[in-house]
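Just dropping this structure here.
Missing here is one protein chain; the remaining ones are kept as they sit in the complex.
On to chain A.
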Amino acid sequence: MDDTVKNMAKSKNTRVIPGYHLTLGIVVTMLSVIVLIPLASVFMYSIRISPREFLELITKENVRNAFVTSIGSSFLAAVFNTVFGLIVAWTLVKYEFPGKWLLDGLIELPFALPTAVAGITLSKLYSDSGFFGKALAKAGIHVAYTQTGIVIALIFVGLPFVIRAVQPVLEKMDGQYEEAAFMLGASPKKTFFKVILPELRPALLTGFGLAFARGIGEYGSVIYISGNSAKNHTQVVSYVIMQKLSYIDYASATAIALVMLVISFVLLLFVNIVQMKQSQRTNLL
């Protein structure tokens, strides 16, 4: 105890609570060893690749197609999840119906369920002999081993993001905005699009960005349902990296990974900016 008091006196009186240097040391060391140094190794390796070679590696036809497939499917899935996520969040907050507690409790299933389990389950359900696949096949729609399958898998893994971002905002909004709009004579439609939707926009964008980012890097839930055929453009970027790794083609794997890191970094930055603006706004209120 005496030591603490002495240390306190020494440390310019700004840090009364002990443990600053200790925790700083622990946090920086662990972060470096587990996260930063391994990631830096990827960058270090990529420096050894010449710019021309780098460009060649990432513009190969199958790599380009994989990027288009991953980004396109993730975007579609994120849009889908934003629309349905808003509907689901709205319903769960505003209405009461039997079985609501069960559905509300299941929303985070995609986070709790291992991706490989989700992957084989969806693949089986949507294959032409599966529960959904059979009915869809009769209508001439094939989901498994097509890009539609990739989108379905990404909708599954991204489902909780928008719902969980929007729900708390809707809960806090109570009825006052709607009441005010109603008093001023706005129709329910106008109230929704002019009053409620703008309030929800940051939460929707955050959820969209997180679901999009998650989808681009997704591996386990996608590879079973996608079929992974270069010809049909059903290879995702993560699959291509894994393929290069098993061929010990580390240069290609690193180059592709680097592009992917940049994309997810940009998306993360976008989400952070949206959240910062949101907190600035709430601080003003």
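For the reader, a short list of remarks on this structure follows.
Here is the rule we go by: contacts are C-beta pairs under 8 Å (C-beta built on N, C-alpha and C of every residue); 3 or more make two chains touch, one makes a residue touch a chain; residues count from 1.
Going forward, contacts and distances are computed from a predicted model.
Per the UniProt record, the absent chain's protein name among "Ubiquinone biosynthesis accessory factor UbiJ", "Membrane protein", "Sulfate ABC transporter permease" or "Multicomponent Na+:H+ antiporter subunit D" is "Sulfate ABC transporter permease". Annotation: of A:G99, A:G140 or A:P198, A:G99 touches the absent chain (contact as defined above). In the full complex, chain A touches the hidden chain at residues 1, 4-5, 8, 15-20, 22-24, 26-28, 30-31, 34-39, 41-42, 44-45, 84, 87-88, 90-92, 94-95, 97, 99, 103, 105-118, 120-122, 124-125, 131-132, 155-156, 159, 188, 213, 216-220, 224, 237-238, 241-242, 245, 250, 253-254, 257, 260-261, 264-265, 267-268, 272.
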